[in-house]
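Only a part of the assembly is drawn; its chains keep their places, and the rest are absent.
Naming follows writing order (A, B, C and D), and every chain is counted from residue 1.
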Amino acid sequence: MRLGRAARITLGAVTALILVVIYLPLLVVLANSFSTSTSLSWPPPGFTLEWWGRAFQSAGALDAVGTSVAVAVVATAVALVLGTLISLALQRFAFFGRDAISLLVVLPIALPGIITGIALNNFFRTILGVPLSIWTVVIAHATFCIVTVFNNVIARLRRLGVNLEEASADLGAGVWTTFRLVTFPQLRSALLAGGLLAFALSFDEIIVTTFTAGSGVTTLPIFILNNMFRPNQAPIVAVIAVVLVVVSIVPIYLAQRLSGSEQTRR
Amino acid sequence: MTSAHTTRRAPALPRASAARRGSAFLTAHPRVRLGLLLAAPLFWLVVVYIVALVLLLVTAFWTVDSFTGEIRIDWTLDNIVTVLTGALYQTVTLRTVGVAAAVTVIDVLLALPIAFFMAKVAGPRLQRILVIAVLMPLWASYLVKAYAWRSVLSQDGILEWLLAPLGLHTPGYGLTATIITLSYLWLPYVILPIYAGLERVPDSLLEASSDLGGRTWRTMRSVVLPLAFPAIVAGTIFSFSLSLGDYITVNIVGGASQMLGNLVYTNVGAANNLPLAAAIALIPIVIIFGYLALVRRTGALDNL
Amino acid sequence: MTAQPAIRLSGLTKEFASVTAVDHVDLEIAEGEFFSMLGPSGSGKTTVLRLIAGFEQPTGGTIELFGADVTRTPPFDRPVNTVFQDYALFPHMSVLDNVAYGLRVRGVGRAERRERAMRALAAVRLDGFADRKPAQLSGGQRQRVALARATVVEPKALLLDEPLGALDLKLREQMQVELKQLQRELGITFIFVTHDQEEALTLSDRVAVFHDGRIEQLGTPRELYENPASHFVADFVGTTNLFGPDHARTVLGREGEFSIRPEKLTLAAAPSAAGGERSAAGTVVDSIYLGSGLRHIVDLDDGPRISVLERNDRSRTVDPGRGDRVHVTWHDEDVVALIPPGA
Amino acid sequence: ACGTAGGGGGGTASEQEELGDFEGSVSILAWPGYVEDGSNDPEVDWVSGFTEKTGCAVVSKSYGTSDEAVSLMKTGDYDVVAASGDATLRLIAAGDVAPVNTDLIPSYAGVYDFLKEKEWNSVDGVSYGVPHGYGANLLMYNTDVVSPAPTSWDVVFDGASAYSGKVTSYDSPIYIADAAVYLMAHEPDLGITNPYALDETQFAAAVDLLKAQRSHVGEYWSDYLKEIQAFESGDSVVGTTWQVIQNVLAGEVSNTAVVLPDEGATGWSDTWMIASKAKSPNCAYAWLDWIASPEVNAQATAYFGEAPSSDAACDFRDDCEAYHAGDADYASKIWYWTTPIAECVDGRTDVECVDYSKWTEAWSEIKG
C-alpha cells in the first residue's frame, strides 16, 4: 500500500524501535555470555571466552538440549497427527458439536499453563497412578500443541476446498490414495508451519513441564531454571540461549522459504 | 516407435481389492469417515485433558490433611468459599487481571504498527527478514529473557543508564517491571496472528479507502482495524491467558508482588494444598471461559 | 448412434437443505454426442453434472451410464471423467504427473504411463510442457492439461463444467474450436455446461436449456434459436425483440406472444412493399457500433423499444443517427409465436 | 506409586537392619548443587566416584524450596532426599521417609555432635537421617548505604523505613521464624522461646511485624542468583542472605558485608533421608555414607557454600573459617529450620502452636 511519506517513515521508525527493544535484552544476554561476571551483572566487568568453552563441554546442557529436542519432536509428531485428523473432520463435515470440538482444541493453550500443569500432574499421579516420566511431558506438550497444527491445517483445507480431492476420485483414486497423493502434499507446508510452531512451544515450555516431568527428566528450560540457582552457571545458560537463537534461523528461514514458494505456486 | 504396438484400451479400474471396497464403503458412509477421523483426537483431548481438568476441579471440593499433606475426600465448599471471600484472593485476582489486561493492551499497541508494516508496507524481501526477526527471539529461553530483563531493569542496568541522561529512572522491580517483561515475552505471539490477519486484508480495500479520500490514519481506523479485529482478538488470547497464569516472571522481576499463578503454585508446590490450589485455579478458568465466550463470535478462534 | 444411450437420467432430483437444485430431470444423451446444458446461474447445471460424476448423491431418480445403473457407485468407479471449471490441476505435480495420475491409480507401469501421458499431451499440443508445474502455464494451457488428464484414461463420456469460463475472450474462442475438434477425434460423448448461449450454439449437437432445476427446452441449436418454446428460452438464447399480446396486436396484427430476432429486421427510409414483408415506423434512439455490425435501438411508434442488428457491410441503405425517423421491416415468416407459459 | 488414599501415619516405618546387594541405581532429590556429576561442570563431580565404587547409577532432581521437596517426595519417585529442617518433620509425619540405622553408615561417627539427634532430624530419639551441612540466614547489607554497620535485625524490621524499597527477605513461610527470632529479643513479653513454636498471639505478632515490613520490601528472594544480582545492582541494600552469596559477591564487588546479628538467626541444617518406599535402599544407604565422608562432604558443601558436617571435612576445604564450621558457639546462635507443628516443638503442652499450613496461608497474606 502506498502511504504518505510521513506515515511511511513513522511506521518504519516505530517498527525499527520495536525491533531494537526486542533485541536489546538479547544483546544483554549475548554480552553476558562473554562477561566475567557470573551473575549477569551490568555492565559486564570483563571479557572472557570461558563460558563458551564450558558450555560446549557441559554434558548436562547438551543432555538437556537433547531431551528437549526429543520431547518436542515426539510431541510435535503426535500433535501433527491429531491436529490433522481433527481439522479434516471439522473442515469436511458439518455435524452437531462441531463448535464444541473447536473450542476443545483451543482450550489447552487458552487456559494458563499452571492449570494444565497441575491438572495433568494430579491426573497422572493421583488418578492413574503412573509415575511421571518423559512420556508424561510428551503427552502434556502434545495436548497444547494440537491447536497450532489444527489452525494451520484447517486454514489450508478451507482454502483448498474439495476440488482437488474430487478430481482425484474422478480419475479413479480411492479415499486413501487420494489422501496420500493429493491431500497430504497440499498440506505439507501447513504441517511444516504448524509443526514448527508446535516444536517451538514445546521446546520453551517450562510451567507445564515442571509439573509433568519425572525425576531425571531435564528439559532445557528445567536445566536453565535449575542452573539459575547454581554458582557459575548463569553465563553458560546465556551461551546456550545465544546459540539457540542463532541456530533457530535455519528452521525459520526454511519454513519461510517453503511457504513462500507455495504462495507463488498458488 | 514402440507406442504403435500398445493397444489403446481403457485400463481397467482396480476393482474389488479390499482397500477399494473400503474406499467405496467410506465414500457411501460419510458418518463412518467422520467417526474414524474424530476417534483418536477426541479420545486424546477428552480422556487426557478434559477428564484431568474436571478431576482437578472436583478436587477443589475436597480437603487436605493439614499435617501429612494427604488429600482427603471430604466434600466441602470451604476452599471455594475461602477463594471467593478472602480479601487476599480478591486483591490478587484484581492485580493479576490488571496486569494481564495491561500486557494485552501494550502488546496489541506494539504489534499493530509492526505487523502492519510487515504485512502492507515492507517489500517481500524485507517482509521475510522481519518475520524471521520477530520469530527468532522465541527461541531464546523464556527464563533467559526474563533474567535479561531483570538485568535491564535493575538500578544500574541498561535502562537506567539510557534514561538517566533524560532525567528518568528505571521503574525498578515491581508490577511495572512485570508488565514490561510479560509484554516483551508474549509480543511475538501477538504479532504473528495480527500479521497473518493483516496479510489477508486485500490491498485493494486499503487502496479503495485512500481513493475515496481516506488518509492513512482514517484508513487504519475505519478499514484496517475492523478487518483485522478477529486476528487481534486471537493475539489477545495468547497474551491474556499466558499472563494470567504466569508466576515465574513475576518472581524474577515482580519485586515483592504476587499473582494468581503464585498463589496456585504456592498451594500446590509448597503448601501441598491441591484442593485450595484447584479452587484458586477456578478463577482464571472462569475468566478465560468468559473471555472466550465473549470473543467467539468474532471468529478469533480461527486465527490463533 | 447406438440404440442404448450413453447416459440416461430418470426423474433425477437433488434437494439441498432448502433448495431443489435439480427437479425431476429426465434426459437421454446419445453416444458420441456433443451435448450442452445451458442456463442462468443457479439453474442446476453443475448439480446435474456432479450427480452424473458421482460427487453428489441424488435425493431421487436414477442415473444409468451405458445401460448400467450407477446411482450408488462412487465417483472413482464410474466410467466418466470431469474437466473442472477451475481445472483442479494438482499444483504439486508436474504437467506430466497430472496427466499420468489416472493411469497411476489404475496401476499402469511407469514407462507405459509416461508414454500414454505424453501422447495425450501431444494431442493437446503441450508435449513441450511436460515438466512444468501448472502454475507456470497460462490459462489456456492449463485448460488443455485438464483435458488431457481427463481423456488419457479413455472415459466413455467427458463432463465439462464451464471449462472456458475463466479464459478471456480471444482465448475462449480459440479453445472452443479446439474442444470441438478434440471431440470429433475422440468420438466420445461430451457433456458441456455453460451459461454462454453463443458458446452452446456454436459447439453443440443438442442443447438443454435449464431453468430452476428443470429442462425448459431440449433441441438442436437451430431449433432453440429459431423456434424457442417459451418467453424464457427466446430471451435467454440470443437477444430478441419480444412482443406481448398488446404490441403483437398493434404492430404485428396477430393474437398471442411473439419474438423477432434483431438480425431479421432491417431499417429502411420507406415502408417495404415486398411480398410477406411488413414495416413499422419508429425513431432511432441509439446506434451502437459493434465492429462486425451495428445495433440500432428504435422506439416503434405503436410498439416497444426494439433492437435491430445490421451487418457492417455495403448492403446497408440508411445510416441513421439518433432521432432519425426510420421504417423497420421484417418478413412474416420470421415472426415466431411463443407458447405461453400456461399452455 | 503413592495414591492420595495411600500414605500412612508418622513413624510407622522401621529402620533397616543390615545392608544387602546394591540395586544398581538410586534416585535422589536434593537442593541444586548437592548432587553434581560433572555434567554441568566437569570439574564439579562427586557422583562418578560413587557410581564407580558402588555400581549405583545416580538419577537426581533438584528442587527450589523445601515445600517443593515435600511435594515431590509424595510422588514416591525418589529413594533419597536432602531436606532442610522445615521439610524433615513433614516428611517424617507423612511417612514419606524411614528411620535411618546410623550404624550402617560409617561416616556418621565423624559428624559434629551438635548436629546429631536434633528435633529436625530425629523423632523420639530415632534418627531419620544424616546431617549434610549447615548455615545461617545472615544479614547482608550494602556497606555504602547502610551505616553504621548493623548488628541487629532492626534494620529490616522496625528500622526498615530507612531503606524502604530496598529491603529483601527470604521468600518462604519459614521466614516468619526470622520475625519470631527478632521478637524473641525485642518483645520478651510475648514469651517466645523457639521461633518454630508460636502460639496464636506470638504468631500474630510475627505476622504483623512482617506485614509492616512488607511495605519496605523491594523483593522477596528464593533463588541465589536473584539475590546476588539485586545486591550487585543496588536494587537491594539490606536483608537476609546466605554466606555463599556473600562469597560470590565478594569476588565481584566489595560493598557488601554479612553479619550474624545479636538476636541470633535462623538457619538450616540439611539432612539426607531415605524414602520409606525406597526402591533402592542399599544404594541409598551407600549414598548417605558417601556424601557424609569427609572428602565428598567437603566438596559438596564447599560447592553449595555452607559449613560441612564434620571436622574431618575441613581438611579438604580451606574456607571453613568463613562458614564458622565446627564453631559450636556460633552454631548455637542459629535456630535451625524446623517444621512448625501443632504440638509445640518447644515442649509447651498448654497451648496449641500454629502449624505450617497456617504459616503458608499467612505468608501469602503477608505478601498480599
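What we mean here is this: a residue touches a chain if its C-beta (ideal position, glycine included) is under 8 Å from a C-beta of that chain, and two chains touch if they have at least 3 such contacts.
Here the structure is a predicted model, which means the values were calculated and not measured.
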Formula for the entire assembly, written in the chain labels shown: A x1, B x1, C x2, D x1
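Here is the rule we go by: only the chains that are shown with their structure count from here on.
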A-D against A-C, pair bridged by the larger set of C-beta contacts: A-D
Length of the line joining the C-alpha centres of subunit C and subunit D, rounded to whole Å: 90
Length of the line joining the C-alpha centres of subunit A and subunit C, rounded to whole Å: 53
Distance between chain centroids, defined by C-alpha means - subunit B, subunit D (Å): 38
For subunit C, residues contacting two or more additional chains: 74-77, 105-106, 153
Touching two or more other chains - residues of subunit D: 4, 225, 229, 233
Complex interface listing, subunit A residues touching subunit C: 163-164, 166-174, 177, 181-182, 185-186, 188, 264-266
Contact set on subunit B toward subunit A in their complex: 13, 19-20, 22-24, 26-27, 30, 33-34, 37-38, 40-42, 44-46, 48-53, 55-56, 59, 71, 110, 113-114, 116-118, 120-121, 124, 128, 130-145, 147-152, 154, 156-158, 161, 184, 187, 203, 206-207, 210, 215-217, 237-238, 241-242, 244-248, 261, 264-265, 268, 274, 277-278, 281, 284-285, 288, 292, 296, 301-304
Subunit D partner contacts - residues on subunit A that touch it in the complex: 37-42, 45, 54, 57-61, 63, 125-126, 129-132, 214-216, 218, 225-234, 236
